[in-house]
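This is the structure, below, for whatever I ask next.
Complex shown without one protein chain; remaining protein chains in place.
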Amino acid sequence: MAQPRSNAFNNIIAQFNEPWKRYTAFAVIIALLLIAPISLGPYATVILTNALLYVVLALGLNVVVGYAGLLDLGYAAFFAVGAYTVGILTHTFGLNFWVTLPVAVGAAVVAGIVIGTPTLRLRSDYLAIVTLGFGEIVRFTARNLDITGGASGISGIQQPWLFGWHINTPFEFYYVFVVLAILAVIVSVRLQNSRLGRAWLYVRHDEDAAEAMGIDTVRVKLAAYVIGAIFGAIAGAFFAVNLGAISPESFSFQQSVLILMAVILGGMGKIPGVILGAFIVVLAPELLRDMGEFRLLLFAVGLLLVMLFRPSGIWPVRGK
Amino acid sequence: MSVLDIFLQQLVNGLVLGSFYALVALGYTMIFGVVKLLNFAHGDIYMVGGFVGFLILSVIAPIVGPGWTGVAISMVVAMIAVGFLGVVIQRVAYQPMLNAPRLSILITALAVSLVLQNGVLTLTHGQYQPMGADLGFGGINLGLLFISHNQMILVGTAAALMIGLELFVSRTQYGRAMRAISIDKDMCRLMGINVTAVIAVTFFVGSALAAAAGTMAGAYYGSVWYFMGFLIGIKAFTAAVIGGIGSIPGAMLGGLILGLLEAFGTQIPGIGSEWKDVFSFSVLILVLVLKPTGLLGKSEQERM
Amino acid sequence: MSNPLLELAGVNLSFAGNTVLDNVDFTVGRGVIASLIGPNGAGKTSLFNCITGFYKPQSGSIKVDGHELMNLKPHKVTQAGIARTFQNVRLFQQMTVLENVMSGSHCRSKAGAVSAILGLPSQRREEAMIRAHAIECLEFVGIADEMDRDATNLAYGHQRRVEIARALATRPKLLLLDEPAAGLNAGEKQGLLELIGRIRDELDISVLLIEHDTGMVMKISEHINVLDHGVMIAEGTPKQVQANPKVIEAYLGQEDGEDLL
Amino acid sequence: MLQLEGVTAGYGRIVALNGIDLKVETGAMVTLLGANGAGKTTTLKTISGLVRATGGRVLFEGEDITQTPAHEIARRGLVHVPEGRHVLRGLSVRENLELGAFTVKDPALRAKRMKEVFGLFPVLEKRQHGDGSLLSGGEQQMLAIGRALMHGPRLLLLDEPSMGLAPKLVIETMQIVKRLHEAGTTILLVEQNARLALKLADYGYVLEGGHIRMQGEAATLRADKSIVQAYLGE
Partner (left out) sequence: EMKIGILVPTTGSEATYGQDMANAVDLAIAEINAAGGVLGEQLSSVVGDDGCDPQQAVNAASKLASSDVTGIVGGYCSGATVPTLKIFGDANIPFVIAAANSTKLIPANPGNAFMINSTGNDQVAKAIEYFTANGVSSLAIVNQGDAYSQDLADLTKKNWEEAGNTVPAFEVANKGEQDYSAIVTAIRSANPDAVFWTAYYADGGLLIRQLRQAGYQGKIAVGDGSNSPELFNIAGSAADGVVGFSNPTAEFLPEAKAFIADYTEANGSAPGPYAPLAYDGMHLLAKAIETAGSTDAEAINAALAASDYTGIAGQITFTPENTLARSNFVVLQGKGGAWTLAE
């Protein structure tokens, strides 16, 4: 399609087709990630932490949208499930964070199955509104219940200890999120190149043909849903302890949309693209911080231009 | 108020609210029907419609007065102006994307939405603008039940617009062409259908209806602001889907149902207004689980 | 035919009051190449769809190897050993030929998310197996050279072969082909004939074929069933069917038909 | 009526037509033959405006239509029945036919043509309220031809009308084509079944790799066994 217009970027990316160049690039990126906070200072560290959080979220949503082709407009719900499970259990019931983490994952799995099972047969536009509705239901419920702290949410969530180390400062959390993001990438890559990963693509491209090939499409879609939910819940859990305070506003429809934007902007289904997208949606508004009133307007215009020039996302389509 | 009074009053409330939802949902559904695009900017078109109506009214109010005449004129002008805006948006932002992956267009639509929202935000510094319409407080009192003239005029106007649209679509070849285009553009060209023109008309009409709703809302509720399209955009999307997205009568039905659900949802004994959205979204999910293509949506069978 | 591979009895299918299949009885033997012919709209494709679980007949029984298939979802039918191609080629777009064919192995493998994430050795072995098998299937249909190309960019005749390779990758007992020769030129048709023969002879897979190219059908089939308006009107060897007046009337038309033009 | 002068066309970097010269006289039936991928479909698409020529000219009734939009071309009476039927999913058979007459404003004329089409294809009448895309393959082909007739074509481009049809129907369809021709419609026919096509047509072109390889009176081409063998594989 409209690809030839921006060949320069494609060419740069194409440089890294050889494995050794790719691995070198990875090593450099990881090294840069590790030294970033030291050279950039605490503010940049917080922003980068946020970007890494979005990397995890976007990779999770990418499993649902990018791989399995299920349009999800309520992904923040799973993010919320993770954050609130940890928030409530550590703050209100005083449990240890590491104990609550698996509970959060379990809760997300249950939530994924509960909403997925009856609705995954729906066509994608209908699924979109169902997920949107589900996301809003979760947010309103969090807002209305006492145990979730109502609209004010839960504050004073304790930061966790790991083998005698209190993860507390922004720097420490930054490294925690570096690890999480790397794990998310590894899991994404492995899933993508697996039997299940291919099954998602088959289902996405032609559900009937996939069925005819012996693929249980409902089960495969549910798996995508549940795995996406787990990513979201883990991100939510660490988000809660990092910030120490959570409230329904963090899990709004706009949040879901922002994560979706990260997935599509960079290039749906392409891991480096999704990572790039996550960094853009977090960093761009921060870089525009000094524009005052015009900040979001400029961001929106930029977004529009990017989409018009690279309709399939910024990251190039795999070269053949 | 007796239970019956409450019931009837909420019925009226639901109808008024539902009319707004339906008008906006119509544009949603028409545009989806033709280009398979969930036009997330549609709520903001409604908002811009409100602002254009506001501007026109401030200009003409000194001449024709701030009553219904002024509002009617503003509404018509807003419909035309915003109709063209819709066409321009389609040309600039969506046309180049027609062959792109569908989700990409979704993000483009979101970008357009953000541009409109933040554009108006910047122009108005986020302030509410009082519309300055003076429609009076008159109405009919039936015991404790109160129906204002404004409500009657509003529902009447909405109904007239919707009936007009339905006639236009069902009585002319245009309706069929609209559906055909969403299925196979090339085949439509071969049948002599000017695809670009039909798409333009669709965006024009859809945007104009949203602008009508926006102006009426501004006059009825008394003010306009840059964020007024956000929630109604989501609600209209919901309404369109409940009715069966792509179906014009479905959008009307969905709008009314959602309006009524919210009105009555506010007053379910035991749970209050804080749960009303949970209530209406649950009904939405239930409807879709039972009828996967919405109430009036045709189920799409595919041949192997 | 004793102990047939596929056995349909009393299958009825209708859509909104339109009868599509009317009490169809039908068998396919083991190790045969059989054909299903009939006029357009007779219900041939619908019959395939019933067998493979895409359509739910109102009544009847469909058995493969004695197992009831009625009310099974399509993927279960495939697992039970029936593979198909589609009347209009349906390959997975933007995926390579090899990836397309690998889809067929899905139902014969089992690694799940956890073993993939952990990269367990069993999962790696299985991946290698899936890949090797897909390549074997491509070699069998003769387009292994094209395996890294985008499947939907191939010439039409090759796309049809990819579809067949993909179906073979499910390791079926019975292969259903819906108009595999449509849109092929004469040379390609000849190649297809040979391929179908080899599928039966070398892989020991029975083949059931829908085809309008009567020349081809008569050449290759051992047994032919004729469907008209949802009713099985004739069956037998090519010779028998070709001579059957009912079949001529409903389907073949006058032999000198062309001369009418 | 129709004339192509040195037309080139393609898809992105792929060149599908390489300077085609072709002529269809008013009232004639011309057939365009060639192996898979020869460029037959592309030729028709270029004529009807779905694919833009990158060089050369297309003249219809003396006017240059090379840059005319497809729907304009259709309005002038040049009707293209594309390969693969393209029945509109979700619309009833009747609605499909109605849309075929999109440019016909007179309802009486539309009704008359509808009747004629139902006369030619009784199945369509029987199934008129059903979803067109749920018809069987052959039925869809009839619908596609019927839809073109609703338009009242002056020049009809037919792309493989016999594909997927039962033998008996192939003959019937060809008879219809013949009748249309006899009734005065100018026809450009693309066919895989070369023998039949040459039997019906007055004149034939053989396409290979985007070039015209051969042309001549249909009878002459048909008589030349070597041609049929080499290019049409019969």
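When the chains are written out, they are named A, B, C and D in that same order, and each has its own residue count from 1.
In this section, contacts are C-beta pairs under 8 Å (C-beta built on N, C-alpha and C of every residue); 3 or more make two chains touch, one makes a residue touch a chain.
Keep in mind that this is a model prediction, so the values were computed, not measured.
*Asks:* In the intact complex, which of the presented chains make contact with the chain not displayed?
*Replies:* A, B
*Asks:* Decide which residue listed in B:89, B:109 or B:217 touches the omitted chain of the complex.
*Replies:* Missing-chain contact among the listed residues: B:217.
*Asks:* Just one of A:58, A:243 or A:314 touches the chain that is missing; which is it?
*Replies:* Looking across A:58, A:243 or A:314, the contact with the absent chain belongs to A:243.
*Asks:* For the chain left out of this view, which of B:65, B:130 or B:156 touches it?
*Replies:* Once the missing chain is taken into account, the touching residue is B:130.
*Asks:* For review purposes, identify every residue of chain A that touches the missing chain, sorted by number.
*Replies:* Chain A touches the chain not shown through residues 41-47, 50, 143-144, 150-153, 155-156, 168-170, 243-245, 247, 249-250, 286, 289, 292-293, 295-296.
*Asks:* Using the document's contact rule, name the residues of chain B that touch the chain not shown here.
*Replies:* Residues of chain B in contact with the hidden chain: 1, 5-6, 9-10, 12-14, 16-17, 20, 121, 125-128, 130, 137, 144, 146, 148, 217, 221-223, 225, 227-228, 230-232, 262-267, 272-274, 276-277.
Just so it is clear, only the chains that are shown with their structure count from here on.
*Asks:* Specify the chain pair with the maximum number of C-beta contact pairs.
*Replies:* A-B
*Asks:* Would you mind pulling out the distance in Å between where the CA atoms of chain B average out and where those of chain D do?
*Replies:* 43
*Asks:* Could you list which residues of chain B touch at least two other chains?
*Replies:* 300, 302-304
*Asks:* Which residues does chain C have that touch at least 2 chains other than itself?
*Replies:* Those would be 45, 54, 86-87.
*Asks:* Quick check on the complex: what are the chain D residues that touch chain B?
*Replies:* 48-50, 69-71, 74-75, 79-80, 82, 86, 88-91, 95, 98-100, 102-103, 131, 133-134, 147, 151
*Asks:* Flag every residue of chain C that touches chain D in the complex, lowest number first.
*Replies:* 15-16, 18, 37-42, 45, 87-88, 155-157, 179, 182-188, 212, 214, 250-253, 257-258, 260-261
*Asks:* List the residues on chain B that touch chain A in their complex, please.
*Replies:* 32, 38, 93, 96-97, 99-101, 103-104, 106-108, 110-112, 114-115, 117-119, 121-122, 125, 234, 237-238, 241, 245, 274-275, 277-278, 281-282, 284-285, 288-289, 292-294, 300, 302, 304
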